[in-house]
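Only a single protein chain was left out; the remaining protein chains are all shown in position.
So, chain A:
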Amino acid sequence: MIRYLGKRIIFMLISLFLIVTATFFIMKAVPGGPFTSEKQVPPEIKAALEAKYKLNLPLHEQYFEYLKGVVTWDLGPSFTEKSSTVNDMISRGFPVSAHLGAQALLLAIFGGITLGVIAALNHNKWQDYSAMVIAVLGLSVPSFILASFYQYIFAIQLGWFPIAKWEGFEYTILPSLALAASPMAFIARLTRSNMIEVMGQDYIKTAKAKGLHTVAITVKHAIRNALLPVVTYLGPLIAGILTGAFVIERIFGVPGLGREFVLSITNRDYTVIMGTTVFYSIILVVMILIVDIAYTLVDPRIKLSDAGKE
């Protein structure tokens, strides 16, 4: 266990190091610095600014400075929003994003499992077909289209929910639904196929033969085994929800980190792009590690030493 963990953490650190390095050099390769503008700045001011942001150092020293910054969790200033640093932006935006993400995550997991179980229990009946139609649609319609569709129907036409902004619970519903749609569809499909497989197993027949109620069979015997593959999907799921939030937050005007990220791309605010990329990568890589560990804890049949090899 400890050996496996150590190995995983080392690989995780290598991944993160690569991400930070790649981000740094990609951003430095962009022609023009942050102070390139149409206005002629006096050379003294430019030099002072560059000294302030340490841009006058040679590239490798800047790189080590940046690495040091990442390790000590100081991601540098923002170039377009002069008053705030990347750290400020993350601590401002991330709680909102996390709230939205958590809501979407719960919705996706519970909605997806419910749909999948209903479909599997009514295999080849209308419930199954309609659940799978919903799932295929959820997988095929991009979230940004779904989001604008929700806005049009539920906010503009029906007026049930506010169209945008982030001021209370009713503001969170449409974005969460839009964000949760495609992972929910994926989970529904996964759950359904696993449930169908599990329901055909002998121990389910035994449970039926000894006269257990359908509910008991489903809940106690079938779902637990059918859900194992769903746990492996949690890692990619979290990644999907984090990146999916880029557009959803933009469409619904949610003041989260995703919108900040997209804005920084539009403004070409390189330190913010760098900082948020690094931040997102850390979260994702750590989440995926946690999910993998959780998976081995949930399913005792998997030996940790073999798990890394597939």
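Here is the rule we go by: a residue touches a chain if its C-beta (ideal position, glycine included) is under 8 Å from a C-beta of that chain, and two chains touch if they have at least 3 such contacts; residues count from 1.
Keep this in mind: contacts and distances are computed from a predicted model.
Trainee: According to its UniProt entry, is the unseen chain "Xanthine dehydrogenase YagS FAD-binding subunit", "HEAT repeat domain-containing protein", "Diguanylate cyclase" or "tRNA uridine 5-carboxymethylaminomethyl modification enzyme MnmG"?
Mentor: UniProt lists the chain that is not shown as "Diguanylate cyclase".
Trainee: In the whole complex, not just what's shown, which of A:91, A:140 or A:214 touches the removed chain?
Mentor: With A:91, A:140 or A:214 as choices, the missing chain is touched by A:140.
Trainee: Which one, A:1, A:51, A:156 or A:219, makes contact with the chain that was left out?
Mentor: Checking the options A:1, A:51, A:156 or A:219, the one contacting the hidden chain is A:156.
Trainee: Per the definition of touch given earlier, which of A:27, A:67 or A:212 contacts the omitted chain?
Mentor: A:27
Trainee: Which one, A:1, A:18 or A:290, makes contact with the chain that was left out?
Mentor: Hidden-chain contact among the options goes to A:18.
Trainee: If you put the missing chain back, which residues of chain A would it touch?
Mentor: Residues touching the hidden chain, for chain A, are 11-12, 14-15, 18-19, 22-23, 26-27, 29-30, 136-137, 139-142, 144-145, 148-149, 151-152, 156, 192-193, 196-197, 239, 242-243, 246-247, 250-251, 262, 265-266, 268, 273, 277, 280-281, 284-285, 288, 310.
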